[in-house]
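With one protein chain withheld, the remaining protein chains of the complex are depicted in position.
Residue numbering begins at 1 within each chain, and the chains themselves are lettered A and B in the order written.
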Amino acid sequence: MTAIIVAADSFVGPSRERFSSGRAPVVASYVILAIVLAVVVSADLIAPYDPNKQDLDAILLGPSAAHPFGTDDLGRDLVSRMIYGTRVSVLAAGQAVAIAVLIGVPLGLAAGYVGKAADLVIMRVVDAVMSFPAIVLAIGITATLGPDITTAMTAVGVVMAPTIIRLMRAQTMSVKGATFVEAARSFGARGVRRLILPHILPNVIQPVLVQIAILMGFALIAEASLSFLQLGVQPPTASWGSVLSRAYTFFDQTPMQIFIPGIAIALTVFALNIIGDDVQRRLDPKRKGR
Amino acid sequence: MSALQKGPDEAAGGERRAPLLELRQVSVRYPVGGRRRLTAVDAVDLRVHEGETLGIIGESGSGKSTIARAVLGLAPVSSGKLLWQGEDVSGFDRAQRREFVQAVQMVFQDPHSALDPRRTIAQSVREPLDVMRRGVRGSRQEVAMQALADVGLTAEIAGRYPHQLSGGQKQRANIARALVTRPRLLICDESVAALDVALQAEILNLLQDLKVNYQLTIMFISHDLSVVAHLADRMNVVYLGQVVEDATTTSMVDQPRHPYSEALLSAQPHVNLHEETNRIVLTGDIPSPLDPPPGCRFHTRCQHAIDRCATTTPELTEALPDHWAACLRTEELYGLTGRAKELI
Partner (left out) sequence: MRVLRVVGTSLLTAVPTLILATFIVFFMQRLIPGDPAVALAGEYATPERLAEIRADLGLDQPMLVQYWDWIRNAFTGNLGASFLSGQPVTEQILSRLPLTLLLTLFALIVAVVIGLPTGVWAAQNAESRLDRFLTTSATLGLAMPNFWLGMMLIIVFSMGLGLFPGPGGPSLQDDPAEALRGLVLPAMALGLVGGAEICRQVRSAMIENLGADYVRTHRAKALPESRIVWLHALKNSSLPFATIIGLQVSRLIGSAVVVEAVFGLPGLGSLVVDATNQRDYAVIQGVVLVAAVVVLFTNTLVDISYRLLDPRIS
């Protein structure tokens, strides 16, 4: 009997109280992102201390009025290191994403638009790069070239590029056959300047913008991972990863210091993912007009 | 070439000028994996004369749109020739090529998807001029605005995006875009099929007006016989990539000489005013162009098919003056006048 009731009930379909409780994380995410960006821009203004200034008389302190987050093993103020670290981490992640986009967008367009041999070659290389665990390949490249944050984030950008290539390719292939593209070709529009830039690119780039938010999150975690392994940011520069790495060395004395960079990373990546989902939901044509 | 297989022209008009556009034995084939090929258009002969409106009629999958796409260079011509005012298009140099592209423009079926969603109407309409670098930038804008006015769209609409326009307005914008280069031949591929009946009439009337004002020759492709009969001077019926009947509209409507055309006409009560006939219902779907039936391609669905139809391929022959049909039994079925006798 219950089965029938359940079955009958399910015809009503999923309830749509989409905006009742679901908005809170989205709003919070935009706030978090705004705060992070504000810290990136105004790090010099809001940091109470020089992030690299050592004070060996005040090492591994717990939270106090002078040092709300305490000090690290060299007596450096953690609030200041986190503030400057935010800038370093976000810019590093941005660099990786920029490289992924610069590689991924043209190659994805080429694979999708030109097709045939170009597509085959590009997608084979993409498959090959994707057969490496992203972090392992980034570690390999960075370890070979020598530890350095720019090198590390370039490597991360390279290993992220295939995601964008695949996305762009799929999008381009679907737009390529659109009637408006055919119409443009009918009056002689060919090539990059007359067809790809004006007609194809603007119509395929939106999902890439969503992907950028997601990849930004991935790059932040990659920065933290590589810096934790001492492959990324080099001392004395502060970043979320390097602060975490340092804190972990002394975590039996000041375990609370691990929480701060970790929470910063988790909240920022969370916000980026939620915003990515939110933008995607808005762009979804099936949801239009609801 | 036997006398019976001559083109309609030579028989009809004697010393007429070369057609504006002529397709000679044009085939379009697509590779479909392995060694198989899909023949969308099979050795089609077709003529469009300056100033006339040629209707091309066929079911979906008949290859009628592919014919248009082949003319515009959007589909590969695998064999045969495309002649523009008697000259082979494949031999054109850059300048001639440009001239040709300018002279032949197309209005697509779906008014919405034919416009780039991220460009304003004015940008889209002006684009052919930009691509062909015609005149200076300012004058292009003027030409575009004039074309928009000619199709009945205001300057206010020019600044909008496609999704802000109605279906009829979008199709008008598409027509305007096809007109800015001052084409001589306008190809309308199912250009009213996506619109409701009232809008269809509006757009058809607009096309009639534009034909006069812009001195256009029109190639009108449609599955809708009533639309084509209303507009066209001459009609070509296409079935599975081949032209099966070619006649003036009056002759075609009054006395079809091919069972397929007859079936299409019988399904159109509005056109067939002269006589009361039984509706001929075609059974089955159009066969796959991947594996077309041998002999007459229509024999699998033809109520008059005999054994010979499955083995012998019929050629277009003159059944009436300037009225050509590709059926082995034309004379037998229709005699010299009248329609098909009811054969057992």
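Operating definition for what follows: a contact is a pair of C-beta atoms (placed from the backbone, for glycine too) under 8 Å apart; a residue touches a chain by one contact, two chains touch by 3 or more.
What you see is a predicted model, and the numbers here were worked out from it, not measured in a lab.
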For the chain not shown, touching visible partners are A
Checked against the full complex, the residue among A:L61, A:A183, A:I196 or A:V269 that touches the missing chain is A:V269
Per the whole complex, from A:V125, A:I205 or A:V279 the residue touching the absent chain is A:V125
Checked against the full complex, the residue among A:P25, A:G75, A:P106 or A:P207 that touches the missing chain is A:P25
Residues of chain A touching the missing chain are 3-4, 6-7, 10-11, 14-18, 21-22, 25, 124-125, 127-137, 139-147, 217, 221, 224-225, 228-231, 244, 248, 251-252, 255, 258-259, 261-262, 265-270, 272-274, 277
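By our rule, only the chains that are shown with their structure count from here on.
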Residue set of chain A touching chain B in the complex reads 178-180, 182-189, 194, 198-199, 202-203
As the complex stands, chain B meets chain A at residues 72-74, 98, 101-102, 105-106, 108-110, 113-119, 127-128, 131-132, 174, 177, 181
